[in-house]
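Every protein chain of the complex appears in place save one, which is left out.
By written order: A, B and C. Residues from 1 in each chain.
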Amino acid sequence: MDCRITTDSIDAAALANRVRKNSDGAVLLFTGVVRDHDAGRSVVSLKYEAYAEMATEKLREICSAVATQFDIGDIAIVHRIGELSVGEISVAIAVSAPHRDAAYNASREVIERLKREVPIWKRERYADGEDSWVEGTEPQVPEA
Amino acid sequence: MDCRITTDSIDAAALANRVRKNSDGAVLLFTGVVRDHDAGRSVVSLKYEAYAEMATEKLREICSAVATQFDIGDIAIVHRIGELSVGEISVAIAVSAPHRDAAYNASREVIERLKREVPIWKRERYADGEDSWVEGTEPQVPEA
Amino acid sequence: MVAKVSALSEGQAPVEKVHVRVLLFAAYRDRLGASELDLELPVGSSVTFLIAYLREQRGAEALPGSPAVAVNQEYAPLNTVLEEGDEVAFIPPVAGG
Partner (left out) sequence: MVAKVSALSEGQAPVEKVHVRVLLFAAYRDRLGASELDLELPVGSSVTFLIAYLREQRGAEALPGSPAVAVNQEYAPLNTVLEEGDEVAFIPPVAGG
């Protein structure tokens, strides 16, 4: 379970290769990519920032939970931080599993939890020179 | 939309790269891989056979339908035929989309339809030297 | 393997006939011992007629009574009437992926 934050560009194919085991019949690789538009505005780059230690811990927690919840062989998540251009991979999630159902469900669970829980933020830079923090999701905090 | 049957080994990463567009924020790559067991028996290889012309036509039909059904950027499906060893990729489905929800839904729809509709068969060879056709799914045929 | 057979009895008054090509795959090919058959059938023959005819042949009893069928590479109902030059494929349960 390779679950981490990186400042390097992500080799998603290598990640998918690493999770595959001979007992697995399905490998699902999700990649989040910087796209050239958001909410109708033309985007040129995204700057990702993380509370790195906590984000790493959260990613590991998600990996462990998902591995318990679904019948999977292995899982890996890598999230990049720093300045990314259009077309660059911001996050890669690779899941291998004996059967496809678990692979799809686990992959989806990971990205949904990542977007709700992991302390990462992004600032969009627009073609017109402006930039702004992307509106995020209020993380769930345990009840008092 | 690159939707085809091949006898060559599949370069899944290249497929995923080809579907990505700058307007897409999510790329989902599903690979089906020959696994070393099935229904409790040890498997050494799978031999895939297709009604190639019809299977190609069906794959294209599925690509077109899914591209209409979901908001995706592009889609590609490659299914390999012939003798495959454990760990080799039998099928790769790459979907890119502006948003992840469409990518997941489209990818899942493709693999489910492929398994129900496309005239492909596989024969498992077991560690004990026996082999047998893998039980399949009766395709839906239009009502009279 | 290609076999040529005729569903038209000899010595009958000549009737119009159609020629169809039958394709057998995977388990069906193994059971029948042929991958292709070129058949002559009376004009107006349905897929159902073709199946019944085939199942009377030696070694072809193993073809199911209501297999999935594709005519010219499209799934087709069993009452489809066959035309000259049609390609009829018997499709065992599929197992791609």
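Basically, a residue touches a chain if its C-beta (ideal position, glycine included) is under 8 Å from a C-beta of that chain, and two chains touch if they have at least 3 such contacts.
Remember, it's a predicted structure, so these values are computed and weren't measured experimentally.
**Q** Counting contacts across the entire complex, name the shown chains the missing chain touches.
**A** A
**Q** Touching the hidden chain in the full complex, which residues of subunit A are there? Just list them.
**A** Against the left-out chain, subunit A lists 32, 48-51, 53-55, 57, 79, 90-91, 111, 114-123, 133-144.
To be clear about the criterion, only the chains that are shown with their structure count from here on.
**Q** Name the chain with the Cα centroid closest to the overall protein Cα centroid.
**A** Per-chain C-alpha centroids ranked by distance to the global centroid put B first.
**Q** Average the CA atoms of each chain to get its centre, and name the chain whose centre is farthest from that of subunit A.
**A** Ranked by distance of C-alpha centres from subunit A, the top chain is C.
**Q** How many angstrom lie between the centres of subunit A and subunit B, each centre taken as the mean Cα position?
**A** That gives a centre separation of 24 Å.
**Q** I'd like to verify one number: the distance from the centre of subunit B to the centre of subunit C, where each centre is the average of its C-alpha atoms, in whole angstrom.
**A** From the centre of subunit B to the centre of subunit C is 28 Å.
**Q** Which subunit A residues touch at least two other chains?
**A** Within subunit A, residues 100 contact more than one other chain.
**Q** Can you list every residue of subunit C that touches 2 or more other chains, as numbers and ranges?
**A** 97
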